[in-house]
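Mind having a look at this structure? Questions to follow.
One chain of protein is taken out of this complex; the other chains stay put.
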């Protein structure tokens, strides 16, 4: 079928390739003319036959909200917009209500798979009306991995459910990554274990902890032994934060996901005000030798 | 090759089947005569041709230590004992030193795979001398999953390294399970997501969080929708505790693995003394209405 | 000086007493006529001489927002409203902007001290313009504990700063309470320590952990040995959640405060969906005996 695709960055570009390989007609638009198939959003809309389906694949937040608002002014009754970005699920209500005013449908779709999705397919979680989901199914079927549909695609619920599921997916991802990372650091610290990469590789078949993330960790250690080329500074991109906020909203204990998030925050701090305060307290009550800002040495103990 | 196998419980029994299917001669011993191939440990040793290889697959702790001590009195120079149980890595030193007095070799082998190992093969992590590892390789090759050896087997280091790696494996496992569990609870709590099992199933291909544990969660929800037949009381079996203790010993931050462990502890408490203390404090300073032991009601607020 | 006081619940009632004892003229209003000095909010405003100062002490959220909105319609240029409730700091902007339209000033004041404040005085943190703070200083001086002003009162910053400081105060409080509670539970579990209340009491002078909260825990154990009359079900009232949300917003690691918050969430769950999921996973991969919903028994182990 025919699809308009707004946003041809790392994700959108690859998705266009996968969709075309599956025989779909994709008209892309990106601000970068080198990758764009159309001159403007208006041009994109012109190039599509009504009723149109337009997939938005731009950064979450204002970029997505503005793109949807622009589309609301260009599309017509019976058209459909799908937001495949990492939007916060609360934005979906805004988008769907805006589009509904002119009879344009809306689906939100959480997309997982990263740069590997072009080849392996993307895991998809969709929110919105069943009728609209059915209409876009050929697109979902082309994007999702081969195999049974339900193993790479879900109609998760009403509008917002797709991004909600993707948010939780990423929250879990934070926890999984941190669990492997803590184990890796411990293996690395233990004198007993002399071949850490071999141990991780031996876990990739048969064990309880086998997973795609483990495969990637093995691959990373193979490409960069000791991870010598990386620093321990880790960004976070929103969904982890939102997941903890939602956990709070629903009174759901989330000690693991929040610990993973806070570990990232801490990884980005050179000199934490909190730990300076702890240091100050130890100094105050114990006369503990503390590390001064700048070159340091020494240690002492009083209880 | 020929192997003595002590302990034919859920794990040992299945391993005997897998080894025999691979053409090895296994003489098993278990206290339960219905599954045992020999009348006693001494009888088992008698039935084996020297130099013997005896695999111990009994509960960690005293049972394993006593079995190895008994074997030390029965085996002869040139024989080899492999402890495949979930022993603490510090026990391996005890065992190997005891056996070394009479020239008996020792390997420790962490085994992962659970009840699925008989069919899928077991992930194996081994500690000890390379020569002994090589000697037992036909057994390891039969037990590990099919595929490249290094994807289901590692010679992790010296004596103790196998169990150390298995310990960390299980610590990671705690973290992974808790991460999925928190995500599951949050999806369950969110009104937006109306088909939680479908979302989890859609994650099994293509997504970043795909894993064997996720497959099992999907299976569990399929067999017992809403997990209605289970309570939230979760045991732990040692390795999670040891992992945190090792993290402390090596000054490795382990917020996720420890949070997963503590969540299990908390799951087994009906009425936590700690939370009663928090409740008492709130009552003291705020005149907060608190939940009394027994039927409760009401709520209040003072700051 | 003269003060209008809206809300005569546990906090407001005590504050009126303390203010009157200090010689101030307080005209109170409460929906409960038994404690109210005026028949309505309008009546309260009528009873005050311009320029008026009205202190709002009602539940945070809609009750406070609505009260301020009502006051906005009743007060006149030059009047001043002080919100002493546990409002979220973001509400202060709403309130101050609304009142500013008619030239009414606004201060937000975090108040700590609980039911003990009437006797001991209240710790006060205030946000707003210095001029307005100065104007209300006689009230603040009467409410705060005796001693140097700066040890019980702070002008924390602009509008919102008072409630922000109070929010963080309460977040810290969550962490402190949980720290004592964990220690209490551990002492309680240890066979070595046979007189837990005596230990806690011995900490109240001279030690590093001495504090008012510790005094209260000692008092609680004195009044209810073993805390036998309490359940471990612990409510939370908002500020702990907001603190973690603010920590996330500012990328500040808050492992302790969040752990304390999540411990409360968990204390309120009979059967946690997350722990049921962990239980289901253990059952799937290990054939672990799991606790079924309903009467349970048994245990098993497979790795």
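As written, the chain order gives the labels A, B and C, with residue 1 at the start of each chain.
FYI, a contact is a pair of C-beta atoms (placed from the backbone, for glycine too) under 8 Å apart; a residue touches a chain by one contact, two chains touch by 3 or more.
No experiment lies behind these values; they were computed from the predicted model shown.
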| item | value |
| --- | --- |
| Chains in view touching the one left out | A, B, C |
| Listed residues C:156, C:227 or C:274, member touching the removed chain | C:156 |
| Identified contact with the non-displayed chain, of C:46, C:134, C:195 or C:223 | C:195 |
| Residue, one of A:31, A:249 or A:292, that touches the chain absent here | A:292 |
| Interface residues of chain B (partner: the chain not displayed) | 208, 241, 244-245, 248, 251-255, 258-259, 261-263, 265-266, 268-269, 272, 274, 285 |
| Hidden partner interface residues of chain A, rising order | 9-11, 59, 86, 111-112, 114-116, 166, 170, 177-178, 180-182, 184-185, 188-189, 212-213, 216-217, 219-221, 224, 227-235, 237, 255, 259, 263-264, 266-267, 269-288, 290-294, 296, 299-303 |
| Absent chain, residues of chain C that touch it | 89, 112-114, 117, 120-125, 127, 144-145, 147, 150-158, 160-161, 164-165, 168-176, 178-180, 182-183, 185-187, 189-190, 192-195, 198-199, 201-214, 243, 246-247, 250, 252-257, 259-260, 262-263 |
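To be clear about the criterion, only the chains that are shown with their structure count from here on.
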| item | value |
| --- | --- |
| Nearest-to-centre chain - CA centroid comparison | A |
| Homomeric contact chain A-chain C: same or different residue positions, threshold half | same |
| Rigid-body rotation angle, chain B and chain A, from Cα fit (steps of 5°) | 180 |
| Rounded Å distance, chain B centre to chain C centre (Cα mean) | 44 |
| Chain A and chain B: spacing of chain centres that average the CA atoms, whole Å | 31 |
| Chain centre separation (chain A, chain C; CA means) in Å | 36 |
| Of all residues in chain A, the ones touching two or more other chains | 208, 252-255, 259, 262-263 |
